[in-house]
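Provided herewith is a single structure, encoded as structure tokens, for subsequent inquiry.
One protein chain is absent from this view; the other protein chains keep their places.
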Amino acid sequence: MEGLQYLASGFASALTPANLAFALAGCVLGTLIGVLPGLGPAAGTAILIPLTFTLDATGAIIMLAAIYYGAMYGGTITSVLINVPGEAASVVTCLDGYQMARQGRAGAALGIAAIGSFVGGVFAAAALVMVAPPLARFALSFGPPEFFALMFLGLCLVTGLAGQSLAAALLMTVLGLLLALIGIDPVRGAPRFTFGIPELYDGLGFVPVVMGLFGVAEILLVVEAPFRRLVETKLSGLWPSAEEWKRSGGAIGRGTAIGFFLGLIPGVGAVIPTFMAYILEKRLSKHPERFGTGAIEGVAAPETANNAYANASMIPLLVLGVPSSPTIAILMGAFIINGLTPGPFLFKERPDLVWTVIASFFVGNVILLVLNLPLVGLWARLLRLPYQYLCAGTLLFCIVGAYSLKGTLFDVGVMLVFGIIGYLLRKLGFPLAPAVLALILGPFMEKSLRTSLEMSAGDFGIFVTRPISAALLACAALILAVSALRLAALKSIRGGGS
Amino acid sequence: MKNVLFLLAFSTGLAFAQAFPTKPVQLMVAYPAGGSTDIAARIVAAIAEKDLGQSIVVLNKGGAGGQVGWTEMSRAKPDGYYIGFINLPALNTVILDPDRKAAFSVDAFVPVINQVLDPGIIWVKGDSPYKTLKDLLDAAKKNPSKISAATTGILSDDHLAILMMEEAAPGALFRIVHFDGGAPVMTAVMGGHIECAFDNVGSVFRRIRTGELRALAVMDTQRSPFIPDVPTMKELGYPTVISSSTRGIAVPKGTPQPVVKRLELSLKKAMDDPEHLKKMEEAGLQLRIMVGEEYAKYYRELHTKAAKYTEWARSRPHK
Partner (left out) sequence: MPQTRGWQAALAVLLAVFAFFAFESLRLSLRDALGPGPGFFPFWLSVAGGFLGVVLFVQVSRGRMGFETPTLTFELRPVALVLAGLVVATAFLEAIGFRLAMLLLLPYLLFVLGVRNWLAMGLFSLAGSFGVYHVFSGLLKVPLP
């Protein structure tokens, strides 16, 4: 297959000192950007675009791509250490990763995240080489109705996060959906629930809300018990135990698959694969109640999915010239500034460039692993600082993060408000994850729904007449039915109380 | 006495202008980093700051299709240290749409200099059955409201362009489907979910060159230098269907004239600079520099035009 031949020469050029340096720089910068709050891969990449004016095309793209998936890992670090997701996709990692840190297992959490990311990334890159074009074309067949069906399916999976009270989880989901609807109505352009504040026109903003619900609220809870230590038990080992390895294996495999397939579909976003991988693991587990208390699979699955997604989402860009997300759009901008059009013709015109970039994905994943694994110990030890400094530091972190998103104080305010809300909800035992998932999915769902209806001129049948969306909706219905049955069964086992 | 006062005012103004700028100038872009407005802004800022003598810092204040950034600019102190990009007709429709409750009116901004003019374009997939504009319009007439047409946003220039097209070709009615920006439009049309797209040249000309996409018409009075084979609306017999997205720099109302002039000079110089021309060409952004009064006139005329179509868009039965 000529692909392999190209790949070989791609490696040769990817491993030149210059390109290696770019990949390294990208990974370092990316991890830093992921760790630093609020910046996120999008803003970070954009800031670095001027740099690429001076570099040659190949080097620039290698570096930007490295920044992108480096940032995915960077976001994990803060999720695990201080329960603040460095960027959106790391939210799910907070659920179990932070709990693991509380138990002194931060090293293991970060370690498995690094390894899972590596596996996911390499696999996705390999798949890119082998099956990209036909798969990419399949991904194009996802139109607005299919998107809606997919998101709806994702939301139904929230029943898997239900914990012990389905009603509470559903309530939180509804709340999240409503909050997601704040902002300018995507179809009519009329502001909804905005009280005339222009900053709300784009909605609450996922990052400030999550930073508040997870980060600030957590600090408030910690602060309450003055002698509570942030890390409750001694730091026990920096490496996952043999048993943890065993449990993570399946999680990594499944996470890779989910991340990869969803990465192919332009527009899905990084958060959905992580949620789906997490929920899938929980459902398949023999001990689902461990999730949320520090189950290592709960870190392995989303982290792997995360990185598999990041690498796979390059596929629509390279093969079809379609950016999957705003961040990739920036990457595409880098191509364009350098006079290149990503897409099938780029493969034909400049195979040297394309294959070098692809080869550098492999290289980059290796670099990321090598870079981050030794640092795991360092990060984990950071938690040994007296808790007051960690708290103050986290709050500082959050303020900077919330402000630097758009440069307005408003986001900081939102974060504080949701910090209070999160604190209260946590005290009462409400599950936050369904609300967060709904908050992310809400806007997309509504947009897809209404765009679909525009396409069909108001006919709801469009969702069932198209094969893919019908299939997805059928799955969703199945999941709901299964959940309802399970719950009924549980209730009757508990002795007919309801 | 009057002469003395006049001289005093004039020289003070001159002195002020010569003193300006004494600290960095903020150039606001009402869209997130990485978009084409942002890229063009950064290119011109990097060059203009040399002449201006102070650095020009690009500030991204994205949100609500530009409304957040423009709201802030309208409230900024008019001392020349806060200037920003205005995108037309996006700005116009934000002002004109009563639902948006814009906190500013058309007079809130003084246009200084326009940079980019990205003409509208109608394109279809490369293997689409529509080979010419006539094919598309015939289909739209034969099956009114069945042929789907994508736009990059409600009340965007694309949206208004569709209405202009329908006005110029009576009987042709499209089923308008709005997306959020260029990328979803690309996916939707390439995936075969939508039949055609009303878009801008800058976003698609490269793919037109490669043949992946086919352009049916360019909504300008002259052919695009990037894709010279595509006929214009004028040539095809629809001279009224002229639409484009322009991006230029404006200042808040009340900024002193000498300051405005100073900014105008530096920016114009930067835009004429060969480095600027080269970078903009590489980025695929067509320049149409309009300065001062010419730009202000364009601004007002566009506002009137947009008013008509905005009204129509709101009352059109979407069926």
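Letters A and B name the chains as they come in the text, with residue numbers starting at 1 for each one.
Operating definition for what follows: contacts are C-beta pairs under 8 Å (C-beta built on N, C-alpha and C of every residue); 3 or more make two chains touch, one makes a residue touch a chain.
Note that the coordinates shown come from a computational prediction; the quantities given were computed from them, not determined experimentally.
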Response to the item:
Given A:Arg192, A:Lys246 or A:Lys348, the residue that touches the chain left out of view is A:Arg192
Worksheet item: Which residue among A:Leu55, A:Cys391 or A:Cys475 touches the omitted chain?
Response: A:Cys391
Practice prompt. Specify the residue from the set A:Val28, A:Ala126, A:Ala168 or A:Val482 that touches the hidden chain.
Written response: A:Ala168
Discussion item. Could you pull out which residues of chain A are in touch with the chain that's been left out?
Written reply: 36, 39, 43, 47, 163-165, 167-168, 170-171, 174-175, 177-178, 181, 185, 187-188, 190, 192-193, 216, 219-220, 223-226, 386-389, 391-393, 395-396, 399-400, 403-404, 407, 409, 412-413, 416, 419-420, 423-425, 427-430, 446, 449-450, 453-454, 457-458, 460, 497
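Here is the rule we use: only the chains that are shown with their structure count from here on.
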Practice prompt. Can you check how far apart chain A and chain B are, centre to centre, with Cα atoms defining each centre and the answer in Å?
Written response: 33
Fill in: Contacting residues of chain A [partner chain B, same complex]
42-43, 45-47, 49-50, 53, 140-144, 183-184, 186-191, 196, 198-199, 201-202, 266-267, 316, 320-323, 326, 329-330, 333, 336-339, 341, 343-345, 406-408, 447, 451, 454-455, 457-458
Fill in: Of all residues in chain B, those that touch chain A in their complex
32-36, 38-39, 42, 46, 59-65, 67-68, 71, 97, 99-101, 103, 145, 148, 154-155, 175-180, 183-184, 186-188, 190-194, 206-207, 210, 212, 279, 282-284, 318-319
